[in-house]
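Just one protein chain is left out here, and the rest sit where they should.
Note that the chains take the letters A and B in the order they are written out, and that residue 1 is the start of every chain.
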Amino acid sequence: MNKISKRKLLFDQSITGKVGTTMPSMDIPAQKLPDSSQLREELTMPEVSENEIVRYFSSISQMNFSIDHNFYPLGSCTMKYNPKLNDDIAALPGFNDIHPLQDTSTTQGALELMHHLQILLAEITGMAGTSLAPMAGAEAELAGMLMIRAYHRNREDFQRKKVIIPDSAHGTNPASAVMAGFEVVSIPTDKNGNTDLDALRSVVDDTTAGLMLTQPSTIGLFDTNIVEIVNIINENGGLIYGDGANLNAILGKVKPGEIGFDVIHSNLHKTFTQPHGGGGPGAGAVMVSQRLVEFLPDPIVTKIKDNFDLTKPSKSIGKMGAFHGNFGALVRAYAYIRTLGKEGINSISEDAVINANYLRTKLENTLDLPYNRICSHEVVFSAKTIKEKYGVNALDISKRLIDYNIHPPTMYFPLIVDEALLVEPTETESKETLDDFIYVIKQIVDEAKTDPELLHNAPHNTPNKRLNEALAARNPKLSWRDTQVSS
Amino acid sequence: MNKNYQSTYTPNTPEIKKEMLKEIGVSSYEELFVDIPEKYRFPTLDLPAPTSEFDLKNEMSKLSNKNSTPGEFSSFIGAGAYRHFIPSVVRQITSRSEFMTSYTPYQPEVSQGTLQAHFEFQSMVCELTGMEAANAGMYDGATSAAEAALMACRINKNLTINIVDGVSPLYTDVIKTLTQASGIEIIQNDLNSVLKESHEPPACYVIQQPNFSGEIEDFSKLSEIAKLNNALLIVITEPMFLSMYKTPNHYGADIVVAEGQPFGVSLAYGGPYAGLFACKKQYLRQLPGRIVGETVDTDNEKGYVLTLQTREQHIKRDRATSNICTSVGLIALMATVYMALQGKVGLKYLSELCYHKAHYAADKLSKLNGFEVVNNNFFKEFTLKCPTSVKDINSYLHENKVIGGYDLSSESDNHMLLSFTEMNSKDEIDNFINLLAKIN
Partner (left out) sequence: MYPENLKYSEEHEWLLEDNGIATIGITDFAVDSLGDIVFIELPDKGAQIKQFTTFGEVESVKAASEIYTPISGEIIEVNEKLETEPELLNNSPYEEGWLIKVKISDLSEIEKLMNSKDYENFVNNGN
């Protein structure tokens, strides 16, 4: 297809008189319309025919990489296969078409599913209670931190204003902690990739509300000092918030609740496969220890005799959205857990960790390995040596991977690793795919030696070459109308 | 445990894994988990056995049939989520793997499809709301309202939010949750007292149009007060209403938020939905969420990127405008395809159709003995005062395959909020009215 017309916005394709869809009939007598002073004069929307709309969206969609088409080893994002069955179950009319404010006596099937999912997630994480209300991982983080705040305030322990967060944490952690009213204290990671215990001890005191900890961490390592960390925080009256972003690595292998975590959230769209949809929607269940159950977000599903109902916990931090959470995502997560069952859930972490360690072993002489030890579900490499030797950086390598139809790994994160390339293969990739990836990385490193320009200019076969992000930010054009004004 | 279990989602067989473990240099997978303290390693996991696709589909089908489903029931409930017709193209396009199974477009060269669609969405939201700039989507309407209030507090360096009566209590609850730890004071009062009583200027006035009871209010005086007080005017509204009525910029809105669900998104028991969030350009730097911008590549070809990213949590961390880390991309895409299909003519027709249906029903209901339509000026939703408790009426309606209105009894006894869309046929509406007529 002609590149130019494919990139033409619907607004620019619009021709007066074209119609995109048919209209339901008017089966009632017309009523008196309000005074025209109340009505809008003009609504600018594209006028394009239905078949043109289908072709337009189908062709722009082909400019995307996606899990169904490409290996997508994005570290910390758990880009695993999204089972099609889950979408079909979520689309059942009895789930897809019910209204959130129907009387709960008329939505018993939905509530039963949510109730069972609460139990399954609590069992998997070893916690006492679950709320499915948060609509994303970051919202679950906020819910968790608000619960920690409410817990301390309920005990009239008002001085606990400080939350400790390791420097390897995802950016949502400090952002959520601040939204929950805390000051953030950042602590370093030691040379083995564990939390620096001395640094931790030096900042913990009776103003510490808690610690936010991702386990395994964003560098793909399980902290060998975990018990010590929990003790240090607990002895000082703080609580442990577990960021469950990397739950995929430990399913059935350890329960955070048993170690002493007070909160853990799960990004259901990662570990329990909600399609990522080009950036959402997700869902963020939050699980808590017994002492936080009464603070859970509103609502939780409770069962009395054989009836299910939506209930507000006694000291709830409140509602996280207008309704009861992203139910469509909850259905998918539930279908996933039920499909896999005990054996399947156990095999996820096993296969994910084998895959990551296989990549680590096979590429340890090709890229730098800042933490050379057994990794978890993901492995962080560094392009530091290659950059020093050939002037080719992590970005160049990533962009070159695109030419081989592989999605780049997460780059320049975690921030504590120079020229970081964070690779998470997930359990749904075969050994053959991993072998291809290993081959391609070695190939690219060879290219870096012989033809660095090839990498600097990559990717070569995409609809766009590298884009000018500075221009976009200096002169923001954020809508079709903006593009009309300046041209 | 079944030792022979092999998940259909994991392609590596025990033999292949054995080979991989050998390459790694360990003899069993258990050795890969040695970093977990032994005491806590390999706990018991009490989960059900695996289920086949066939069995699970049957089971879920039965479970879903326990719900009373609009479509099978005629339904007149709205209150922030509305049942509208969704053309087939919406589901077909948004089910494409390229849209459905791609990640956030951080790598623009392999995400132009998502980025271009987001750009269309932003453009459409700007046109619909009459505002200058829009982000790529928020979780839902309620969290958008809360984020708008937080945004106003940052802009005006003022920690007071004035929520004017008429804002959905469901939204007010969410604003309270999301602002509870920010030292923010929330004032709730009615429009008259804001207009008449002198008060310390707040960071913003939050209003809803039409308000929760369905009434379309005149906010022109409030707009003047907001200007005088240097306070932002945040308008919560509804997209089908915007398709027919004057946009909030006509009465001075600084930020407009709305629940995007009515545009092509299934009810799905409350989510996932998409929040629409638009504002004046001068506030761009304080806008939460993702924003897509147009730019050019090294060949000077047009393309799209995520822009103004320094506002976001992955860069500014504890100083970010919000912790939000999604744009509910797929849901925003549903709304985008929906708006494209309806176009300017369709949206006008549909919104008027909803208007006619609601007013047809209101006219008939107001003639029923014991019932009273409370509103003077409304769009597709209005409040009905009933002769007896809404709970009783609704359970009687349910026996007759009708889902009644939203029970407002927590605010006023015997009041229900009724919503009408193109999905309610004349027969359905007449049947509903006949059922109510039998109550007295």
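The rule is short, and it goes like this: a contact is a pair of C-beta atoms (placed from the backbone, for glycine too) under 8 Å apart; a residue touches a chain by one contact, two chains touch by 3 or more.
Fair warning: this is a prediction, and the values are worked out from it, not measured in the lab.
Shown chains touched by the missing chain in the whole complex: A, B. Touch with the chain that is not drawn comes from one residue among B:Q309, B:N377, B:S409 or B:N431, which is B:Q309. The chain that is not drawn here is touched, among residues B:K39, B:K196, B:R319 or B:K367, by B:R319.
Against the chain not shown here, chain A presents residues 412, 469-470, 473-474.
In the full complex, chain B contacts the hidden chain through residues 285, 309-310, 315-316, 319.
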